[in-house]
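Complex shown without one protein chain; remaining protein chains in place.
Letters are used for the chains, namely A, B and C, taken in the order the chains are written, and counting of residues starts over at 1 for each.
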Amino acid sequence: MSSHADTAHHHYTTTGLEHRKLAIWAFIGSECMLFASLISTYLIYKGRSIVGPFPHTEWVNEAGQVFKPILDIPVTSASTFVLLMSSLAMVLALQAVQLKDTPLPAGANWWTRIQRSSQTWLLATALLGMTFLGFQAYEFTSFVHEGLTIKTNLFGSTFFTLTGFHGAHVTAGVLWLFTLLWIDRTRGLGPKDELIVDIAALYWHFVDVVWIAIFTLVYLIQ
Amino acid sequence: MSHDPKHAAPTAAHHGGPHAGEHAHPDGWTYVKVGAILTIITIIEVWAYYIPALVASPFFNPSLLIMSAVKFAIVVMFYMHLKYDHKLFRVLFTGPLIIAMGTIVALLFLFHQLSVKF
Amino acid sequence: MATIAAPSLASAGDAYAENSGIWSWITTVDHKRIGTLYLWTALFFFLVGGFEAVLIRTQLAQPNMGFVSADTYNQLFTMHGTTMVFLAIMPLSAAFFNYLIPLQLGARDVAFPRLNAFSYWVYLFGGIFITVPILFKVAPDGGWFGYAPLTTTQFSAGINIDFWVLGLQILGVSSLAAAFNFITTVINMRAPGMTLMRMPMFTWMSFVVQFLVILAFPVITIALFFLMMDRFFGTQFYAIAAGADPLLWQHLFWVFGHPEVYILILPAFGLVSEVLPTFSKKPLFGYNVMVYSGIMIGTLGFGVWAHHMFAVGMGAVADSIFSLMTMLIAIPTGVKIFNWIATMWSGEIRFTVPMKFAIALIGMFTIGGISGVMHSSPPADLQQTDSYFIVAHFHYVLFGGSIMGIFAGIYFYFPKMTGRFLDTTLGNWHFWLNFIGFNLAFFPMHFSGLLGMPRRIYTYDAGQGWDLFNLTSTIGTYILVVATSIFVWNFLRSRTRGAVAGNDPWGAATLEWSIPSPPPEYNFAQIPEVTSRYPLWDLKDPAKTAGIEHSHADAMTITDAHAVPMHEETERHTAKSLGIPMPFPTAKPFFTALAMCAMIGGLLVMRTGNMGLALAVMIGSAALMVGGLYSWLTSPLE
Partner (left out) sequence: MSMLRLRQAAPALLLAVCLLAITACGGTEYPNSTFNHHTDFNTSIDALWDRLLFWGTVVFVVVELALLVTIIRYRKRPGGPAAKQIHGNAALEITWTAIPAVILVLIAIPTVKTIFETQAPAPAGALKVEVIGHQWWWEFRYPELGITTANELYLPVGRTASFELKTVDVIHSFWIPQMGGKRDLITNKTNFLWFTPNADLASSAWNGFCTEYCGTSHANMRFRVFTVQPDEFASWAAHQAKPAVYPATDSVGSTGYVFPAEMLPEHTVPKTPIPAGLEFDDSLLEGGDPVAGMTNLMIGGCIGCHTIDGNPMAQSPIGPNLTHIASRHTLAGGLFPNDAPTLARWLKNAKKMKPGALMNVVGRGEYEPLIKANVDGGLDDKQIADLVAYLRLLK
């Protein structure tokens, strides 16, 4: 669906709202249930694994091998921060697109200027998202090295699936962001494109919001 | 949302389409400030995690939940500009959210991961 | 939905679809043609599911029969349930969503026409994927709710369950995509003046259903995803040796499953709410209450799921809460029943075929509802659950409710869809045989159940006191075969030979009847302006609607014919001749759907042991799917 075609025909909508924005909110509502199922499952199985490694407690197997509590809070805190900042970058990207055609006031400082640079913010968002994914890749591989795989125990299955689902959402978001960046570079995004940036942003923030819940429920609460 | 059609039609015609009926958007600084608040709450959360006395206290889990709920709400209201947007979006989001939360809580009770003492 | 503008100013001529040939069906984005595809496909699957039921009933006609083997029987009832629920009733409802919602709203199409095509193709491919295995006796055999751990590889090593796990995930995509589409359509594409509280009841109930879909389907998607991970990648969600809790599956399934049954019934409720007023010559009684009760049913439906699990030992507190919540649902449902009766009260009732089906729904659904309330009392349900008493309940609500309602809808809307009536004589035969066969088939199940017959048994011993009831059920089923065959014959024949119907053959009240039958591709030459809930009655018989709220009552009289123009067909216009922009036909949704199904189905290749090939298939189709999506999203709609 081309946004150009839409605006060209001035489609009548009952509420005056854009179709796609309604759809993305309905989609986000639906995603709430998706993640609710994943999070419930994680919490239901919490503490029910027969063998370790465990998230917050040490585990010694029959051979006397010691497994540390597996969750790495400092690293995850950093990645959480990164994702939060990507949300900030995203909202600024949207603002930049909205402001594109507003003339800069005389004597604008660097901050006012950079606020107009949608490419900067889109790129920043995407890079921060990729950094988050990098952290996750690091986390997953180190867990595997420490003896926790998706097959090891209930904790492994639920943990990797929950965070993996989230990671897949981030990945899709990063692709989406790069697509926007590519459009911005090829033909420039302006206020008329507000919608397509807005729906990407809503998706991105939602993914961030889900992480806020996961960070607390999975990592911090014991 | 049942706008009188006579008024609704022109709304769609101008470019404000996605934001019909909204209030003014906050400016960049507001977003940065919101980001700072989010960071501060996250720092408090992680800090609390490292204080054994806090972790042991019965208030640890509830306060973490409250803090993350606040973060959640801030992002949704400001970054997802639900606070400024059409109320229909709020309905589309909060309705499912309530059902989702209700389901999580009910499931946790059913699996005895939560319990109330009478 | 990353959308990118690439305004290729294609010449306007390209936009107008060819109307014949396979390719025109593959590329169509017209909601009416997609609705037609849904209708045909779903009717086909209804026959398949019915045929499976006939085999089931033949096997059960007498004790210790050897008509089919145990394994075949288990595949039959699994596929019967799965087919009827996911491939027949839901898509039959979807056929009406597609066909009717835009027409009832006064719109030219749905919000996302291509997404709509995509939904259909995913449904078709998913349906084929899940149905074909039965021809090779490797069909899913875990029951339609596939309880773990029976469905894990430990106890079901074959590929049977794989088809089910993957197939249902595919079908879920279809329903979800359609639901986002219809939510947007209903909110955003109502004609001027069509406030929410002026929407036709069918559209209202469908609107509620879409919310049930977007909230219920993610849950089963996740439950199935876990099972898929267990079966293909060795996770342990349902692995009993790892300490998994089998109730996890049950809870997730029924969190979906209960809303699902309202997904199955509410569209039928909507359809009869169109039929009853029309043939009573009266507006729907208590419109507002009907809307609210529909919303109540949908919302409460999320809080009752564990009533399917009263025998699992949840504890007295949980049993009590879910029991009370379940009973509550009887109230809004009862309100609907009473309002329908009140709609007919003091009307002028014409017993047309659709009206007969609608009345039958009221009578028969009530029986199913009452047995539902009997299940909702946990101690009593312990004697009922997993017995034929349950089978009786759900066929009374599903057949006596959904199917009756859908048949009412088919007879009612066939003239709109084809321009011709279904034959009335054949229709009457169909109705009466259907009504008798249905009661003969399912009423005795109340007794066989309460007299101790468990469900899902391929055989039973002689002398258990069930013989007569089973035989009667089987005879009833054969009568249903005759009834259904008459319908099929009528349906096929009347398309070309039925009596010609005009725009508004029944004297109905809503917008879809203001346009020619079948409707032109653009639906409304001029988007109507709606001033009340019953625009056509305003036009034709204003006295009938004088008592209800109208807008602009001061500015123009409600009889103002300009508000809802009747498009009497004098000569056939085309969108082109009227200069109405139409979406381009495109095969992109078709190919994207195909690629997506290949991607998910590709996992099956893993069962051959050839991991490389499996990956190649999946990654290859994933690439095609993403490519298809990009190309779809970057090409202009119209």
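Keep this in mind: a residue touches a chain if its C-beta (ideal position, glycine included) is under 8 Å from a C-beta of that chain, and two chains touch if they have at least 3 such contacts.
Here the structure is a predicted model, which is why all the values come from computation and not from measurement.
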Touching partners, among the displayed chains, of the absent chain: C
Among C:S24, C:T366, C:T574 or C:T634, residue touching the chain not depicted: C:T366
Residue of C:A117, C:M344, C:L422 or C:I486 touching the missing chain in the full complex: C:M344
Options C:V138, C:L196, C:I295 or C:M374, residue touching the unrepresented chain: C:M374
Touch criterion as defined above, residue of C:Y99, C:F443, C:F590 or C:W632 at the omitted chain: C:F443
Chain C residues that touch the omitted chain in the full complex: 63-64, 69-71, 74, 142-143, 147, 149-150, 155-156, 240, 243-247, 280-283, 285-289, 311-313, 315-316, 319-320, 323-324, 327-328, 330-331, 334-335, 337-339, 341-342, 344-351, 356, 359, 362-363, 366-367, 370-371, 373-374, 377-383, 385-387, 428, 432, 435-436, 439, 443, 446-447, 450-466, 543-548
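Assume only the chains that are shown with their structure count from here on.
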Graph class of chain-chain contacts, one of line, ring, star, complete, other: complete
Mean-CA-position distance for chain C and chain A (Å): 34
Chain centre separation (chain B, chain C; CA means) in Å: 34
Of all residues in chain A, the ones touching two or more other chains: 12-15, 17, 22, 26, 29-30, 33, 36-37, 44, 195
Junction residues of chain B - those touching two or more other chains: 1, 5, 8-9, 88, 95-96, 99-100, 103, 107, 111
Chain B contact footprint on chain C (complex, rising order): 187, 191-193, 195-197, 211, 214-215, 219, 245, 247-248, 251, 255, 299, 302-303, 306, 314, 318, 529, 551
Complex interface listing, chain C residues touching chain A: 1-7, 111-112, 114, 176, 179-181, 183-184, 187-192, 194, 214-219, 221-223, 225-226, 229, 233-237, 242-245, 248, 252, 255, 527, 581, 630, 633-638
Complex contact set, residues of chain B against chain A: 1, 3, 5, 8-9, 11-13, 15, 17-18, 20-21, 25, 27-28, 31-32, 34-35, 38-39, 42, 45-46, 48-50, 55, 60-61, 64-65, 67-68, 71-72, 75-76, 78-80, 86, 88-89, 92-93, 95-97, 99-101, 103-104, 107-108, 111, 113
